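All protein chains of the complex are present and in place, except for one that has been dropped.
Showing subunit A:
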Amino acid sequence: MSGSIQSVERAAAILRLLGGGERRMGLTDIASTLGLAKATAHGILRTLQQEGFVEQDAATGRYQLGAELLRLGNSYLDIHDLRARALVWTDDLARSSGESVHLGVPHQGGVLVVHHVFRPDDSRQVVEVGAMQPLHSSAMGKALAAFDPVVRTQLLAADRPRFTARTVTGRRDVEDLLEVVREQGWASDLEESWEGLASVASPVHDRRGVAVGAVGVTGAVERVRESRDGAVRPALVAAVRDCARAVTRDLGGGRFRIN
């Protein structure tokens, strides 16, 4: 085969290897199976990992296929399917929380709103489907970045404009924040995108465990927090997470997930 690039060939071989039956493998196994030096295999894996084609399990160090690859393939969940499945649960969340609800997916370095349920009062509101929210300041963006390595990479690489005095923009601060989100299973935006508005969001996982979207509620800061600078209302957090879990369940996911 003339003109083929060796490292791309090797990357393809690694992906094929990991693709066999949703496998998880350690570096040593991968290198020896393909007859590569460990350093070479590691370099390729690291690049694939940055691109989201491969993920490394934090606990065991083993590698598996990444979210980006699943998104490219036909197992990618259609956003309109996602909306249809989420409909009942997002309606219920709006009703129980008394706030507006959004469902978002990662898209071109931001969050694309694919579904929007009005706040259940009689106020005038417009459907925000199709709008974009920033990754670094929105609750949905943070929830997605904390659970999806590709989104995380995008967030860390991108400009992070300051929208309010509370917007977190520094790389270290963002990294710490995502760590917290990952641990607690939900993210918030406390006047970080708009003065006076706060949101809480939690990720939705498909059956392969990929964070395909996030659901969030948004309302006036004094309704979302117990006081202007107080904790986020626990009942609201519980309702958002219940909703995310219900949608996750509907997608066939969630059995082995911390969410």
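Observations on the model:
FYI, a residue touches a chain if its C-beta (ideal position, glycine included) is under 8 Å from a C-beta of that chain, and two chains touch if they have at least 3 such contacts; residues count from 1.
Keep in mind that, in the parts below, contacts and distances are computed from a predicted model.
Hidden chain, UniProt protein name from the list "Carbohydrate ABC transporter membrane protein 2 (CUT1 family)", "Phosphate transport system permease protein PstA", "Glycerol kinase" or "Cyclohexanecarboxyl-CoA dehydrogenase": "Glycerol kinase". Screening A:A12, A:A39 or A:V88 for touch with the missing chain picks out A:V88. Mapped onto subunit A, the footprint of the missing chain covers residues 78-81, 83-84, 87-88, 91-92, 94-96, 115-118, 120, 122, 125-127, 129, 235, 238-239, 241-242, 245, 249, 255, 258-259.
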